[in-house]
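Here the complex is missing one protein chain, while the rest keep their positions.
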Amino acid sequence: MYICVLFGKMIHITRKESFNAAHKLARPDWTDAKNQEVFGKCANPNWHGHNYNLYVTVKGEVNPETGFLVDLKWLKVIINKYVVDKIDHKNLNLEVDFMKDKLASTENLAIAIWDELLPHIEKEGAYLHSIKLYETDNNYVEYFGN
Amino acid sequence: MYICVLFGKMIHITRKESFNAAHKLARPDWTDAKNQEVFGKCANPNWHGHNYNLYVTVKGEVNPETGFLVDLKWLKVIINKYVVDKIDHKNLNLEVDFMKDKLASTENLAIAIWDELLPHIEKEGAYLHSIKLYETDNNYVEYFGN
Amino acid sequence: MYICVLFGKMIHITRKESFNAAHKLARPDWTDAKNQEVFGKCANPNWHGHNYNLYVTVKGEVNPETGFLVDLKWLKVIINKYVVDKIDHKNLNLEVDFMKDKLASTENLAIAIWDELLPHIEKEGAYLHSIKLYETDNNYVEYFGN
Amino acid sequence: MYICVLFGKMIHITRKESFNAAHKLARPDWTDAKNQEVFGKCANPNWHGHNYNLYVTVKGEVNPETGFLVDLKWLKVIINKYVVDKIDHKNLNLEVDFMKDKLASTENLAIAIWDELLPHIEKEGAYLHSIKLYETDNNYVEYFGN
Amino acid sequence: MYICVLFGKMIHITRKESFNAAHKLARPDWTDAKNQEVFGKCANPNWHGHNYNLYVTVKGEVNPETGFLVDLKWLKVIINKYVVDKIDHKNLNLEVDFMKDKLASTENLAIAIWDELLPHIEKEGAYLHSIKLYETDNNYVEYFGN
Partner (left out) sequence: MYICVLFGKMIHITRKESFNAAHKLARPDWTDAKNQEVFGKCANPNWHGHNYNLYVTVKGEVNPETGFLVDLKWLKVIINKYVVDKIDHKNLNLEVDFMKDKLASTENLAIAIWDELLPHIEKEGAYLHSIKLYETDNNYVEYFGN
């Protein structure tokens, strides 16, 4: 399952961050009635919003010198710089460059967050394992990169 | 502390409900710059949103016939009919009648929810004790009616 | 509000314990149809059950010698000996002496737990402040002793 | 690991639902003493119960038209119709058709829920990935279908 | 109960912050054996530690201009500057000025945090209502200032 060659032991480490954002689920090429029919109250033209909880899991070998896979302070900075700062207290449909021209579903947002973080995680020599994104306490999405 | 006359024992019972809404903190009579200065990123003109958690506490005597203070199914219906259905997946600034002409702060929202629920709770012969409203896991407001 | 005379500072301390129990809400002097009408699915004659979470709050002065109000290990033992061991994995309607002849509502259970614990807490020189009992994550009852 | 052919990206989406039920762990072909010895207090003949939390995870490609894997409103309806409505406020040993002649362990319940949901999920063109079932906050079972 | 004169409506607002610290419960004027007898494993001379969760509740009138009781960003800064920065990743017995010469119990820590925060909250024109301090998920202390 893992294509990386490990001489040591594979560990997974996860960091949780949060953000609050507005969105709506509606296609601009559909009528309001069609959007309402497909997306229900999530299509409200005046927006609604969520407290999203984001869990980023990276994996790789433990560095024997530090006992760390990656420095969590670094991981926190990366997630905030490339994701949270761009979407916290924002409108996902109108203001987020990496969601441009995409439906603002939790599924699409999780995939977009993966694409934003991947190069920065890999540059550090770790593997991005998964993005887990809670829209509410009762719904979450996971993406493993393919 | 309680002004009601109780012949039995006073009990408090709490029901939790949730809703998701968009809002912004901004006064229409202030410039964008002034709103930004006072409210920070909460003033974003394109809105942001939250998963609000609402705890409604009522108090009174236990009915010896049922062992209930009030029927929780009834309390759930009242909270949903008079509050949640009016604000879930809505824009607190634009679409909620009982927030009209008010700043959409958690404080004002908790007070407005109290005012909405009070007559319906009292009609049932119970006392409304408190509204506790979480905006995020780290912030909440409580209102006791005066 | 507090009738005790304190020479030091009043502190509240809370211990959480849990138990799992079966119950039904039904009066033996009512017909099944009447019970069903009043209590809905909670009246199911074949029982249902819950993971109850119990929060016991005691209050009083901090003992300057130990920095404790009461020893939490002692409080844990008291709650388990006089409450949890009698109701965990039990049927609240059939097997719990202090619920005999009472409707097995959360309200009545909280009051009965207060009555069970009060003498043991007072014997230790502390005040029992409240019993908070969660039936589910969305419903809880609080009792302050009068 | 996945036997489905995906032209797009695989996403996992999870919906949480809850139910309260009574049960006991006891084999009818064993004596009470034997049941007590093997299952301990879980064998109490008068039943006990739990608030179960159920997480259903489905996987598949995101529909480019809606940004959804599946409509969560639909998933919620399916889980409630085929599982929750049949076991909520019920006795797992006596009243649930799909638990008939099975020991009412969390393991067996998770497998039975998988079997109930599988045809309805597949009919919608999605894959059922896992059933995760919490009996208490400290114990849970996961089943991946084989 | 409230000695303040309010022309408007009283609201309570709570901010949660967290910190991790080491401590032990042991009196320097007692022998190890005596400390072990009274404090049990909490007296371990080599220390143990906790993730503490701190809830600070302030109360007062809502400012009609902002819809705020106090600015939560300000409250967060105050709590971090005067409390969290002084105790996070620290040893409560050895390194925290406001715990000097005190037993490092949760009770004493909650009272000391009250004393640290009170002047800064009052300077802002709000009232400090309570300090709620979780040592673990199962134990917490509340202090109301007298």
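Per-chain numbering from 1; labels A, B, C, D and E assigned in written order.
Here, contacts are C-beta pairs under 8 Å (C-beta built on N, C-alpha and C of every residue); 3 or more make two chains touch, one makes a residue touch a chain.
Worth saying up front: this structure is predicted, and the values here are computed from it rather than measured.
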Check: shown chains touched by the absent chain are A, D, E
With the missing chain put back, which residues of chain A would touch it? List them for me.
1, 9-17, 57, 62, 65-69, 72-73
Residues from chain D at the interface with the omitted partner, ascending:
1, 25, 27, 38-40, 102-108, 110-111, 137-144, 146
In chain E, positions touching the absent partner
18, 20-23, 41-42, 44, 46-51, 88-91, 94-95, 136-137
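Convention: only the chains that are shown with their structure count from here on.
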Which neighbours do chain D and chain E have in common?
C
Would you mind naming the chains that touch chain B and likewise touch chain D?
A, C
Based on CA centres, what chain would you say lies at the far end from chain E?
D
Same or different for chain A and chain D, where same means more than half of the interface numbers show up on both copies?
different
Would you kindly tell me how far, in whole Å, the mean C-alpha position of chain B lies from that of chain A?
31
Can you pull out the residues of chain E that are in contact with at least two other chains?
1
Just spell out which pairs of chains touch, all of them.
A-B, A-D, B-C, B-E, C-D, C-E
